[in-house]
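To keep things clear, I will list the structure first and then write my remarks on it.
A single protein chain has been omitted; all remaining protein chains appear in their positions.
So, chain A:
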């Protein structure tokens, strides 16, 4: 690894600032919950939820790439880890969420509130 002996502290601080800013944005949005984002819906859920999910993935990217040094790993190590987990997690999530909606559509009409 070429980077082995040089210091990456500057990048670490930049990533810290990024993560902090993203978390702050998430929390502020989570507290305010602007009606235009919270009470509308695109692609099955509110835009606010999509913002949270995308920001989470951005954070996950920075943690994995910068803190876990994924960017410095061998290309195929990176792919064997990232592709495997991304594929399996998406697969699992898709199946379970579809199943959850199905359960709701079957059970909800039977529940009397």
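Please note the rule applied: contacts are C-beta pairs under 8 Å (C-beta built on N, C-alpha and C of every residue); 3 or more make two chains touch, one makes a residue touch a chain; residues count from 1.
Heads up, the rule we're going with is that contacts and distances are computed from a predicted model.
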item: Protein name, per the UniProt record, of whichever chain is missing from view ("Cytochrome oxidase subunit III", "Monovalent cation/H+ antiporter subunit D family protein", "Multiple sugar transport system substrate-binding protein" or "2-hydroxyacyl-CoA dehydratase"); value: "Cytochrome oxidase subunit III"
item: In chain A, positions touching the absent partner; value: 1, 3-9, 12-13, 15-16, 19-20, 23-24, 26-27, 30-31, 38-39, 45, 49, 52-53, 55-56, 59-60, 63-64, 66-69, 73-74, 76-77, 80-81, 84-85, 88-89, 92-93, 96-97, 99-101, 103-104, 107-108, 112-113
